[in-house]
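A single protein chain has been omitted; all remaining protein chains appear in their positions.
As written, the chains take the letters A, B, C and D, and residue 1 is the first residue of each chain.
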Amino acid sequence: MDNIVLLVVLPLLAAFLMPVVARSSEVVARTLGLSVLFISIGIILNVWSQSGQIDSQAVSIVIGGFLPPLGINFYVDQISLFFALAVPVMVLLFWPWHRATSIREYSLMMLLTASASGLILSGDLFNIYVFYELLGIASYSLVAIQGRVSAVAASFRYLLMGSVGSVMMLLGIAIIYTQTGTLNLAHLSLLAPEKLNNMLGLASFALILTGMGVKAELFPVNSWVPEVYGSVSSNLAALMAGLLSKLAVIVIVRLLILLFPQPEALQLMGMLGILGVLTGELVAWRSRDFVRMLSFSSIGQLGLIFLAFSIPGEMGMMAGIAIALHHMLVKPALFMLATGWRGAVENLSGVARRSPFVVLLFIVLILSLLGIPPLPGFWAKYLLMVGLSSQDGFIYTLGMIIVPLAMVIEMAYLFKIVMIMYRKDNDEPAVNNSNIVDDSNIVDDSNIKVVQKHSKWGLAIAASVAAMLIAIVLQLQPASDKLLSLANQLSDRNYYISTVFPQIHTVRMQSIK
Amino acid sequence: MRNIAGLLFAGGLAFLLLVLASYLPYGQTPMFLGDAILAHAPGEVHTANIVAAVLLAYRGIDTLGELSILFTAAAGVGLILGHRSLRSDSAGVNGAVNSEQHSGFITTRAVDLIMPLLMVVGFYIIFYGHVTPGGGFQGGVILATAFFLPVLVRPGTRIEHGVITLLEGLAGSGFILVGLWAMFYDQPFLQPIFDSFLGTGPLGSLWSAGSLPLLYLAVGLKVGSELAGLLVTVSEVPELSETNISDADDINRK
Amino acid sequence: MIWIVSIVVLVMLASAIAVLVLPNMIAAVAAASVVSLALAVLFALMKAPDVAMTEAAIGAGLSALLLAMGLKRLGLWQLED
Amino acid sequence: MPAIEVVLYSGAIGLSIIGLTGLLLLNNVFRMLLALVILESGVNLLLILSGFRLAGVAPVILPEQLSNLSAIVMNDPVPQALVLTAIVIGVGVQALGLAMILRIKAQYGTLNMLKIREQLEFDLAVQSGVATPVSAHSPVSLASGRERQLSNHKDEQ
Partner (left out) sequence: MSVLDDLLLFTALASVAIIVLRRFAFISKFSVVVYVLATVLLIKMSALGYGGEAVYSSFTVNVLGQVLQWRFDALSWFFALITLVVALFTALFMSGAWGDKYRKEHSKEAYGLLQVALILNVLSMLVLLASGDLLSLFIGWELVSWASFMMMALNPDKVARKAAIKYIVYAMAGAMAILMAIAMTYNMTGSLDYVQVMQGMAQLNNSQIAVLVSLYAIGFGIKMGVIPFHLWQATAYAETPGAGAVFMGAISARMGLYALILVIVQIIGLTRVAAIEIPYTFLDMQNALAWVGALTTIIPTYIALKQNDARYLLAWHGVGQGGYMLLGVMIADSIGTAGGIMHVFNYATYQAALFMTVTAVIYRTGTSNFSKLGGLVTQMPLTFMVMVVSIIGLAGIPPMNGFVSKWLIYRALLLDGQPLLFVAAVIGTLGTILSVYKLVHNTFLGQLRLEHQDVREAPLSMLIPMLGLAIIIFATGVMPGVVLDWVAAAQIAIGIAPVEHNLGGIELVQGGLNMIWVTGVMFYGFAVGAIIFYFLGGKSKHIHQYDNYAGGHFLTSKVRYHYSNHFYAGLMHLIGGWYRNIFIKLEYALVSLVSFMSQLSENFYRSSQPAMLVAAIVMLALWYIMSADGSAPVLVQGLQGGMSK
């Protein structure tokens, strides 16, 4: 069980060693990175199979031998283990295979992996901040090295927003520390009803929400999303939209549950979620560029997730997890389809005849995204609607109205694309696509004519996601049970506390040989 | 419009934060964590400098993360500045490298003299980090400065990046390996190790804190090499001016 | 004590404003360095020697050096304005 | 005469707000980077303040204090460690930002945030093949920038 620490440590080790090893052999260095990812997956699967009790019992892992709250601990429960598994898997899936880049890019990918795992596992407020910063800097760097100078500019704007956000988060942590004098989440949670249930606590929540919200595509601090996703490769966009945003959301939710019991905190998050849904979908409706549309759709979906998590009680938790997991599957798949479809949607005219299977895949994915029964997306939306209607209060009523409207708008623009794809007359594209550079970088500088092709790997991912969606439909019963237990475990404060502090212990002296 | 909005938000925020600050305690914060660590650190990790104990022992993984952040930043800077639009041999950039004048003889000599001294000071600060104020970070910065000063006074000097790469990789790995060493003994990751060789001295002496000085050494070397790397990378960028805007093709091929 | 603190804080705030308004970029970077120095003094006054050392070394020294080098590369290194 | 904590808190918050105001009002990206540094410094000061004790001494045990450890009041070491971390993180962000600025300057030829944004939007639109957005600020420079790029492509052949 202690091996879980290796999920963070081994990628870091690999990241440090890769440039060194690459000096003698680049192949070995690359293999090193990949093998660390496989080892990580192996470790998690091993934990999963070895201790079947993880389903029922969470574990707290002490780092440095100092029991919390003095030391830092990792908290492993179902949801963090799930995401810890998702991190290496998705990094592996969206590994920048085809790009002949420097070894340092792989190194950055490993750092991203480590920080993502650390973020989801960590049980210490400041440790979360450190991993969050590491995640941020790794992603700024990864965005900035995508070749084009526009990526650098987008990344710089992202960096400004992210840094100001994390400064705000640090401010929130400082306020919490002045109130409680501790940083361990379980300990904070123990003290929260007494110490943080006031205006200062709420203020620190607002600050932390803003800081983490930058990565989580929370409403006002997400203006980086279209710029960054528009200028990076689909692989990275898929990773960022699919995985990193969800990690930040889950951490926010964990903090919310453990630290901030106030209803105002929920309302604030819900309000921002609603605004995110509304603006995201509205702008996506206008967008004429495929990737830009996906980015704004992602903003909208994240808004839905925030709205769902702002519903108190089990229903909201279930809805939030369901939408988050669903989006985590679908959006990367859509970005993978975007590998061949970058550029204006008008250029997609007649695509359906050239690649009917891909279009069919696209339709299945967006149907699920829209929440058309019986695809999994529907059940998530259904939970959200039921949860919203179960609450009184302005925010939730507003959500009841906005969410369906947003879905209608989303449907309108997504099916506009489908109709364009099935159009017969593709003789005259409305705009020229001569400047598109696709992921495979098949660029001929002579007349900048581009061959756009889906990467086979991306298609395979999209197809397997679609298959997974259908498999979930066939296994609705177990899936919903699993969801319920995830939600229960995530929303149980006392469970968290009692896991980290099995007995109220006096801080045990470390035996010194 | 934007200025008005900016002033409005900043002013509002100033007011609100001041109000928030008026609720904050001053000088009597609840120090649960601090008190506990102050009480236990001398006994548990044998460091006189409790900040070092917090950094390396109690919150060791924070420090690891921090080192990774520096590493990431250095790698990112290296990759961004490695683009050919920023290389001195790039077509769009004139040969501006040599525009910086060689410093005078006195400066050069002085720097050459002062460099070993700085190195010694840096290592001293690192090694005594767990005993007195200072430690890996401060010492690392001094090391980086010491390394970089000769480059500064001799513009155009080509630095072999290999040394820095090697050093930063090995120092970072060293930190992790010390942590993994504990796991090898079935202890949690990063647990300080005290055995007959390490950490037998009395509190306040150099060999008192188990494996912590090793960690601090790793931190110092890591910070030093990263910062030196940063400085060197930036120093290799040619001077840009309005006239030599590079429209170098955007496809990054290395 | 309070006088020292007040003066240091005032210097710090004044140079922070100077960073934003000084037309000369070199002066701005220098002012940023002064902010860091003042901050380091404050840290020292508040009995945080480790932080004070770090702030002085990194904030006032290395970071200023880095920025100044950047300034030179950006073509903004103009002593006369 | 206000109490000392008012001075310190005002200093910390004032520093942050000055940094933030700079970020909001300035257009020069380099100066924005400086403002970001100031903003971070302000929050660091606030964090140190949170661990300050009225009669506290530095959390370093001097050899002569060894005999009566429990008698001395020390400042909280944890915020100090946190601030150390934060300072180092700050310098990392700063270096990264500087590198980006250098690259932007090299290829866009400007340090003005508004112009950078315009260029960025223009580039994104051109990449996606969507029609060029009409620039509110400097349509001329945009058009010329694009032309320059195209002509440069030709030159390279």
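Just so we're on the same page, a residue touches a chain if its C-beta (ideal position, glycine included) is under 8 Å from a C-beta of that chain, and two chains touch if they have at least 3 such contacts.
Note that the structure is predicted; figures quoted are calculated from it, not measured.
Within the whole complex, touches from the chain that is not shown fall on A, B, D. Touching the chain that is not shown, out of A:128, A:142 or A:168: A:168 (per the contact rule at the top).
Only one residue in the set A:148, A:381 or A:454 touches the chain that does not appear here, and it is A:381. In the full complex, subunit D makes contact with the omitted chain through residues 2-3, 5-6, 9, 20, 23-24, 32, 113-114, 117, 121. Contacts to the hidden chain, counted on subunit B, fall at residues 2, 5-6, 9-10, 12-13, 15-23.
Take subunit A: the residues that touch the chain left off the picture are 157-158, 160-161, 164-165, 168, 198-199, 202-203, 205-207, 209-210, 213-214, 219-224, 226, 264, 267-268, 272, 278-279, 282-283, 285-286, 296, 318, 367, 370, 372-374, 378-379, 381-383, 385-386, 388-390, 400, 404-405, 407-409, 411-412, 415-416, 419, 422-424, 476-477, 480, 483-484.
Note that only the chains that are shown with their structure count from here on.
Contacts with subunit B and subunit C are shared by D. Averaging C-alpha coordinates per chain and comparing to subunit B, the farthest chain turns out to be A. We define each chain's centre as the mean of its Cα atoms; on that basis subunit A and subunit C are separated by 38 Å. Taking each chain's centre as the mean of its C-alpha atoms, subunit B lies 17 Å from subunit D. In subunit A, the residues that touch at least two other chains are 126, 130, 133, 137, 140-141, 144, 148-150, 152, 177-178, 181, 183, 437, 445. Within subunit B, the positions touching two or more other chains are listed as 24, 29, 31, 33-34, 37, 49, 51, 59, 62, 65-66, 69, 72-73, 76, 80, 85, 133, 137, 227, 230, 234, 237, 240, 242, 249.
Checking each pair of chains for touch leaves A-B, A-D, B-C, B-D, C-D. The touching residues of subunit B, counted against subunit A in their complex, run 20, 23-25, 29-37, 40, 43-44, 57-62, 64-66, 68-69, 71-73, 75-76, 78-80, 82, 85, 162, 165-166, 168-170, 172-173, 176-177, 179-180, 182-183, 187-192, 194-195, 249-254.
Across the complex, subunit A meets subunit B through its residues 2, 5-6, 8-9, 12-13, 15-20, 23, 61-66, 69-72, 100-102, 104-105, 107-108, 111, 114-115, 118, 124, 126-127, 130-131, 133-134, 137-138, 140-141, 144-150, 152, 175, 177-184, 187, 195, 199-200, 203, 437, 441, 443, 445, 507, 509-510, 512-513.
Those residues of subunit C that touch subunit D in the complex are listed here as 1-2, 5-6, 9, 12-13, 16-17, 19-20, 25, 28-29, 32, 35-36, 39, 42-43, 46-51, 54-55, 58-59, 62-63, 66-67, 70-71, 73-76.
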